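Quick one: this structure, given as structure tokens, is what I'll be asking you about.
The complex is shown incomplete by one protein chain, all other protein chains being positioned as in the whole.
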Amino acid sequence: MLRVEGITQIFGGLTALEDISFTVAKGLITGVIGPNGAGKTTLFNIITGLYTQTSGKVFLEGEDISGAPPERLAPRGLVRTFQNIEMFHQMTVLENVLVGLHTRSQSGIFSCALKLPWHLAEERRMREEALRWLEFCGISDLAEVEAGALPFGKCRSVEVARAMAVNPRILLMDEPAAGLNSRETADLEVLIRKIRDTGVTVVLVEHDMELVMDICDAIVVLNLGKKLAEGTPRQIQENPAVIKAYLGEG
Amino acid sequence: MKRSVVTCSLFVLTLVWFAVCSAAQPIKIGALFSVTGPPSFLGEPERNAAQMVADGINKSGGIKGRSVQLITYDTGGDATKAVQLANKLIKDDKVVAIIGPSTTGETMAVMPVVEKAGVPLISCAAGRKITEPVNKWVFKTAQNDNLAVAKIYEYLQKKKLNRVALLTVSDGFGSSGREQLKAQAATHGIQILYDETYGPKDTDMTAQLTKIKGIKADAVICWGTNPGPAVVARNAKQLGLKLPLFMSHGVSSKKFIELAGDAAEGIFLPSGKVIVADVLPDADPQKKGLMSFVKEYQKLHKVEGDHFGGHAWDAMMLLKGALEKGDDTPAAIAANLERSKAFHGIGGSFTYSSTDHAGLTKDAFVLVEVKNRDWVLVK
Amino acid sequence: MDLLQQLTQYAFSGLSTGAIYALIGLGFAIIYNATGIINFAQGEFVMLGGVLTHFFLIVLKLPAGVAMGGAVIATTVIGALFERLTIRPLKRPTPLSLVIITIGGSIFIRGVAMLVWGKDTQSLPPFSGEEPITLAGATVMPQHLWIFGITLLVIAANKFFFYYTIRGKAMRACSFNRTAASLVGIDVRKMVLLSFVISSAMGAMAGIIIAPLTMTAYDVGVMLGLKGFCAAIIGGMSSGFGTVLGGLLLGLLESLGAGLISSGYKDAIAFIILLLILFIRPQGLFSKAQTERV
Partner (left out) sequence: MKRDYLLFLLFATVVLVAPAAFKGGYLLNVLVFMGINTMLAVALNLLLGFAGQISLGHASFFGLGAYLSGILSTTYGFNPWLTMVIAAVAVGILAFGLGFPILKLKGHYLAMATLGFGIIVYIVFNETVALTGGPSGLSGIPNLKMGSLTFDGDLKNYYLIWCFALVTMLLAINLAHSRIGRALRAIHDSEVASRVMGVNARLLKVQVFALSAIISAVAGSLYAHTMSFISPASFGFNFSVELVTMVIIGGLGSIFGSFLGAALLTILPELLRVVQDYDIVVYGLLLIVMTMYMPKGLAGGIASLARRLRPAKKGVVDAQG
């Protein structure tokens, strides 16, 4: 599904990532873990086109997508969420999700301004679909609430609904459980499984080991910008290098 | 009986009251001047002079016993504002005539408005196209550019200085002058070797003058208003440009000599007679009026009256003449304005007719030269 | 006058005008570097320098030195007040609100100057005579040499201030990262105020030394300000040689454009160059550093 090959990223004199390669299998949940500063978020930023890597390549279903900007990746089905939730604060929850449907609608600037009939039909269709995704994430009751007024936990759900509205083939989630309480984390776990069950491949960066070990089908471990290990949760748990890295770090 | 006396006296009182009222009802005259904005050097003296005339009329008992109310608005040199304010004068203030605006552009913009409403307008701008073709409602007091141009070209012809370089400012004044300079060149046998413009805010003209120095011109004509021509004069001196330098009537005030300093020496320009009022022969019909205008203005505003203020002075005086001749309806005023004959004003001796709403001949201008920081008549 | 001689004169004229632009541009660059603000009122400081000097010197008849010193001090006070009263109270400054506030400030200052000193253009006597100096067949005024000299002096002083004094270094720190600067104990607000003080004083100085050449009036600030801004952008908003080179280049191109192409389009040429530079090399012609502007 997704393959990274020899990704290296150097900031100034600092090597943030060094020769990272791994493959994400289709339809599974893959976790990327590692201690702070391991380069997980940098890796995500490179895959999603926000950074341009110093060297290396990214393939999406065999297609080279290295260096493509994020707005070109979304229509190809590669979407991500953010660690510190990038919500559109001044818009309602429903409108947030509608932005997710941007690439799947066509009305241009003129037909929007003139409210041409096909634009109205499209608008109705989009609204229905957006509401469906709100329901999928269990937040239909929040549709008309301004996003800036939501509690943190709900923002996560909105962000997921917004990302799902893009109709991704692969969803990259950056620390989805950060800042959630245990009940919300449990809900999230259910939601992530539900997403996988719709056929979407999920990659997540996460600190919550319990969650990772619970739901991931495969795990990649990074440490200090290098790949440390790769395997099933069980294999990772038993890997001495991983244990050392985690325990050594304290 | 008693009742009828009361009724009668009430009736008489009402009549008297009406009579008093109508006598006290002032004649409303509108004025549009660009008191602020780039052309404020025109608008400010114009406003002052117009107000001075209005106050003078009222002090000496008004026109046919009625006082004059001058309503002045500042256009800021903006054509849009001028149109709005012309509308305001006509529709809200219900003026019988308008003087101004200060610039040709604003006048052109206002013309359709006054024409539609049927209110006479006496413009204080110089552009020739204001009165050509003649518009029934539009008059002007500022001397046409073409007269100033003719004055310069006649002198050049006489001195056999046939090849000229033009340097005009890129605003309404400059472009109107440039048009005339080009249009009249052929009839005076003048050849234009160089024709460039400069921006109203430019602070250095050495590049243009260097270019002029490199061609074989006999004279340089610069058409602009302060401070540009002063910069030209200074730069010409810096470069050692020995050609005779002609300016326009746009700088015919002491301010120009002050700004250009020594560089002003030897510069020629056509001007209204106002700046040389004191050296005019006593026989000149304008002399008396000019002297009193200059003095009166100086008394009120601490500077000598210049010919910009003179445009408004003339406009007010012409209007006064027309009002004295007949009714105060706009139509009557326009008709009587057209009959103004041999009015010796500041800008010249005006004679309007149905085919001429500018009213001046080239005698309105004299050619002057700067000598010892003062103006000298060139014969 | 042959072509070569003409070209020399164009070059001299252009460089003299360019030095004026450079001096004004430096004022822009200093505030921008310390605060990230483009001060659209910078041109008005230049105007104030000239108009105030005229007021002190000609109207109040003070000695020349006192008049100029007074003009610089008065302008500096106005600059500082401007920062204290309009920029500092802003809770959440955005580039947009800063653009509008400084434009508003420039309109306000211009309006007050018009009311106080009238609308007439005024001239000032040059520092040292009006005899043009001939160099290689071209002429310049002695005042031009003053402008060149003072520009060089200002650059030297800037260099010294920003690289060798604690305050200067602190100001540079602010321009790199305000949060970090305040964390290490630099009073960022004081630095912003200081940058306004420096640049208004410099603007006033520029206004004083150019007034004998260009004359002065309440409305000269607009165009001079814009040209100074152009110079600063061409030079990559540096507070040193970049801006000076930018100003000189701008003046040179204007002069050559006016002489060889068309003087009516002189300003258009300047702004077309500005646009091209912004489109192609937004970091300025002379700097390599990539900054946040694209």
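For reference, chains read A, B and C in written order, and residue numbers begin at 1 within each chain.
Keep this in mind: a residue touches a chain if its C-beta (ideal position, glycine included) is under 8 Å from a C-beta of that chain, and two chains touch if they have at least 3 such contacts.
Small disclaimer: the values here were computed from a predicted structure and weren't measured.
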Contact set (omitted chain vs shown chains) is A, B, C
Touching the hidden chain, out of B:64, B:91, B:159 or B:341, is B:91
Just one of B:73, B:293 or B:308 touches the chain that is missing; which is it? B:73
From the list B:42, B:57, B:83 or B:217, which touches the chain that is not on show? B:83
Taking the entire complex into account, which one of A:79, A:160 or A:177 touches the absent chain? A:79
Touching residues (missing chain, whole complex) on chain A: 48, 50, 69-71, 73-75, 79-80, 82, 86-91, 95, 98-103, 105, 107-110, 112-115, 119, 122-123, 126, 162-163, 166
In the full complex, chain B touches the hidden chain through residues 35-36, 73-74, 77-81, 83-84, 87-88, 90-92, 104-105, 108-109, 111-112, 116, 127, 129, 170-172, 174-176, 178-179, 197
Note that chain C touches the absent chain at residues 32, 38, 86, 89-90, 92, 95-97, 99-101, 103-112, 114-115, 222, 226, 229-230, 233, 262, 264-265, 267-268, 271-272, 274-275, 278-279, 282, 292-294
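In the analysis below, only the chains that are shown with their structure count from here on.
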Would you mind checking which chain's mean C-alpha position lies nearest the centre of all protein C-alpha atoms? C
Between the Cα centroids of chain B and chain C the separation in whole angstrom comes to 38
Can you compute the centre-to-centre distance for chain A and chain C, using the mean CA position of each chain? Integer Å is fine. 50
Going through chain C residue by residue, note those that touch at least 2 other chains and give them in order. none
Chain A: which residues touch two or more other chains? none
If you look only at chain C, which of its residues touch chain B in the complex? 1-3, 6, 9-10, 13-14, 16-17, 20, 114, 119-123, 130, 132, 139-141, 210, 213-215, 217, 219-220, 222-224, 254-256, 258-259, 262-264, 266-267
Taking the touch rule as given, give the residues of chain B at its contact with chain C in the complex, in rising order. 36, 38, 40-41, 44, 170, 196-199, 201-208, 210-211, 213-214, 226-227, 230-231, 237-240, 255, 258-259, 261-262
